[in-house]
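Read the structure below first, then the notes.
Only a part of the assembly is drawn; its chains keep their places, and the rest are absent.
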Amino acid sequence: MSDNTFGTLLRVTTWGESHGPAIGCVVDGCPPRIPLSENDIQPWMDKRRPGQSRYTTQRQEADKVRILSGVFGGHTTGTPISLLVENTNQRSRDYSDVARYYRPGHADYSYDRKYGFRDYRGGGRSSARETAMRVAAGAVARAVLRHLVGPQLRIRGALVQVGQLGVDRANWDWAACDQNAFNCPDPAMVPRWADLVEGARKGGSSIGAVFEVVAENVPPGLGAPVYGRLDSDLAAGFMGINGVKGVEIGEGFNAANLRGEENADSLHSTSDPGVARFGANHAGGILGGISTGQPVVVRAAIKPTSSILTPVPSIDRAGHEHAMHTKGRHDPCIGIRAVPVGEAMMACILADHLLRHHAQCGWPLPPVTVPPPA
Amino acid sequence: MSDNTFGTLLRVTTWGESHGPAIGCVVDGCPPRIPLSENDIQPWMDKRRPGQSRYTTQRQEADKVRILSGVFGGHTTGTPISLLVENTNQRSRDYSDVARYYRPGHADYSYDRKYGFRDYRGGGRSSARETAMRVAAGAVARAVLRHLVGPQLRIRGALVQVGQLGVDRANWDWAACDQNAFNCPDPAMVPRWADLVEGARKGGSSIGAVFEVVAENVPPGLGAPVYGRLDSDLAAGFMGINGVKGVEIGEGFNAANLRGEENADSLHSTSDPGVARFGANHAGGILGGISTGQPVVVRAAIKPTSSILTPVPSIDRAGHEHAMHTKGRHDPCIGIRAVPVGEAMMACILADHLLRHHAQCGWPLPPVTVPPPA
Amino acid sequence: MSDNTFGTLLRVTTWGESHGPAIGCVVDGCPPRIPLSENDIQPWMDKRRPGQSRYTTQRQEADKVRILSGVFGGHTTGTPISLLVENTNQRSRDYSDVARYYRPGHADYSYDRKYGFRDYRGGGRSSARETAMRVAAGAVARAVLRHLVGPQLRIRGALVQVGQLGVDRANWDWAACDQNAFNCPDPAMVPRWADLVEGARKGGSSIGAVFEVVAENVPPGLGAPVYGRLDSDLAAGFMGINGVKGVEIGEGFNAANLRGEENADSLHSTSDPGVARFGANHAGGILGGISTGQPVVVRAAIKPTSSILTPVPSIDRAGHEHAMHTKGRHDPCIGIRAVPVGEAMMACILADHLLRHHAQCGWPLPPVTVPPPA
């Protein structure tokens, strides 16, 4: 994983700043002969696009994606797929404060300590705007998965907690997610979150959240036991989404509270010898770093947006102190728009591991009889 | 990150199975002229070594490490450092059950679905024995950090929760960690954990845990804003430790519960212009994927050991059902021995990012005046 | 080196087909605070640009490069630099032959055997048009080298052989290279090459060539002894230029003809202890894979263009035979336009190795006294 690339065989390299002329990505390693057009990508861009409800930033971006290479006659050619989105709404605004002072909770200070120099407009490379290209790449990954595995491999995300209000899993309804502004699977929770987020927005405050992404019908055998693990790559990918401070798989942090008997996932036979049915999914679909065929379940916690109206002490590069508060457009709960980004990361990582698995283990070799124990 | 290698510039490749003749690693990219001998590595091996208390597995391994290359005249040469540990206690035991049936909660089933074949003796490559080499590599990384940053960069770990019993942070005493069998920083908690773990051991049960690793005086500027993030690499590294199901940094999952004002880390001036003092460390030392100079704080949740006496239904490769229970040696709480592994991962990842930072940003270039905002 | 990326720390990823809307590249890993603008890149694009003499293809492309990211206030920011060139002269032509039949000597057949599908317009990804982006990346690498090493590090290329006519090295004049259409350093050879190439062009034939790239004042110590070698990376980079079939360094293939005494480069003291003056440069500036400080000298042989008027038997995907001959625009001697591409590869590879060297060996560690021989 280099600084601006992720993936080993399906490699995604993104570029672009929030306020430059455009942002883009290059998806390399995509198998050839997979149907792909801009229509496969745009709906996912639209889902992440800001300005769609009162609960997200009012920045308006068309986020119209263009395919510049790697597709011919409606199919991927196996060569790099270049995707580009023009920035159209770099609102002319007053940057004098952010140009000089470090916004607390943002990457401004750490950025300056690293590079000694930064594009302060809209956070530059640290802007959540960059995640638009992860979503675009995720759409390509979904096309890969659909054609190499099939439509039964389904990736869906939901917001499961806002502030201290978590959904009631007994009410879980995937279909509900598309019917509210929060990607909330529990219809009963929607008005409560609406009040909470609207209150934070009006008060110039912000609020944390937890989201969950579930991938069903993932082929078993993806990942590796030590470092090339599926869970490690998911942890890296989700931790890298703006504002995420924690990632868990399956039972996650709750596993610490359990005893071995409580956490056990029993295996049972099915009509297909060698394919197990599991009695539970505490493991979140991954054992020893390798997928089991159960749903892969990842959750991530997102901190409250650091851009708030309440002044917080800060300094400039010369050490002068100044209390910062944010006047511009912002998301009071960045967790809401993180859901499609998490789905995209899941898609990219699964597609990458699918190619990796195929490279090493996809050969039609005869089975080997395990030697008898000594 | 390939299947058995981690790190970008300080690259660690491990090899070896639990019951083969030896395990080892190759550490590549280490700068030259750094003092290193086996005496710098062995103490960390000893700390992780099994069989040192009644609370861990009774497997006895000397874990004597040998340096086979890359060191001359007591200093690293810049060439690959090969480390090797012989396996001496592959106890001859009855493998007939594990050879045939999948142990629930272990990688047996997912392994077979991936490779179609496995070395069943002791879990093969999925054995926690592999982590001995992460600890060895971590000792090399500590030598790198000590010489390139200085002794003030200190990495320490502690167990902070066993089952549902968490330490009282008001009692935190790093020195206490070395004085009990649990790496517990809260002396008052030690007897309660002792009872809990001993009870689990006697009852053939097991118990989950949470451990924390803290790195102090990490140079600011390590990491990158998008994918080459310090937090992503830590998440991947900690999630890859055997049994880990969740990773969090700083405030972690609790950040979801907070408002922006509650989670803010203010910046204050110091005698060194451009160096900030922070009013709090909710961020866990990382903002926008880049270190800030504050302590880097990572926690990981470990599931209860899957090897328990209670039978759990399982199947074999042909789909025959069989209830499995574990008779062999095992750790009732694998979290205990995970602490030095977590410290080692922290050391390796920080050293790697230090080299990466130096490569791109360590040049004595003149400062650039940020252009005035338009 | 993945399929469309080269470099380890200064990473260049190119994308785009000859007849798509645009071609581009992403340069990642560039140090921050280095002055860079489009004016630093455009002159090198212009040098490679086709249609500038009767001896190259008549395709007209403005090859106007745009920087879309990674530069702010006239300096690099350390984030990925996205460069884009629009394709403006995809002449509408008759592709019916090339769409169906494999052009002998081109990648058509091997492409189809790999991908099962190809963008046949202008060779798609195999088109020499892709090398425009190597030249653009090379200009960024030159900026890096100029600022991290200094202007004394100079990279220049020349054509040294066309067909069987090699330059007379006694006449070598670098300044002459810019004064003829061939990058020829021997003014006396220019009219002879002009006749030769013009004859090939008029006859619908083509002709091979050898070019040489020399980098002066390369810092010693770049490279590594085994695989991360400077010579290996140069060999890969030059062999990857379209049409190249051989690469040599320093004495090259002639070294096979020599005895040890004839090939020896003696070392002599200078006013700077530890810095050697060499008595000769048979080694081409590289010993054991590592630069010595002498000029790095690389030569590459380029085959004659495969596009010729003489019909050559070929087949289509169904095995139908058909004699192919080329009607379109083509370079009778592709070696001419390869010179700036070779220079660019040299620049990229040296800049990459400079960063790699700095990462591992750029630390101010105290010298180590080599232990006395046993």
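Every chain is named by a letter (A, B and C) in the order it is written, and numbering of its residues begins at 1.
Please note the rule applied: a residue touches a chain if its C-beta (ideal position, glycine included) is under 8 Å from a C-beta of that chain, and two chains touch if they have at least 3 such contacts.
Bear in mind that the values here come from a model prediction, so they are computed numbers and not experimental data.
Enquirer: Total copies in the full assembly, please; the file places 3 of them.
Expert: The entire assembly in this structure file is built from 4 identical chains.
In this text, only the chains that are shown with their structure count from here on.
Enquirer: Do chain A and chain B, two copies of one chain sequence, contact each other through the same residue numbers, with over half in common, or through different ones?
Expert: Mostly the same residues.
Enquirer: Return the chain label for which the distance between chain Cα mean and whole-protein Cα mean is smallest.
Expert: If one averages C-alpha positions chain by chain, the most central is A.
Enquirer: Among the chains, which is located farthest from chain B on the basis of C-alpha centroids?
Expert: C
Enquirer: Distance-wise, how many Å sit between the C-alpha centres of chain B and chain C, to the nearest whole number?
Expert: 44
Enquirer: Could you put a whole-Å number on the gap between the CA centroids of chain A and chain B?
Expert: Each chain's C-alpha centroid was found; their separation is 24 Å.
Enquirer: Which positions in chain A are in touch with at least two other chains?
Expert: In chain A, the residues touching two or more other chains are 2-5, 14, 114-118, 124-125.
Enquirer: Residue numbers of chain B touching chain C in their complex, please.
Expert: Per the stated touch rule, the residues are 9, 29-34, 72-75, 78-79, 147-148, 225, 355-356, 358-363, 365-371.
Enquirer: Can you check the complex and tell me which residues of chain A touch chain C?
Expert: Chain A reaches chain C through residues 2-5, 11, 13-17, 20-24, 26, 28-29, 32-33, 66, 68-70, 72, 75, 77-82, 114-119, 124-125.
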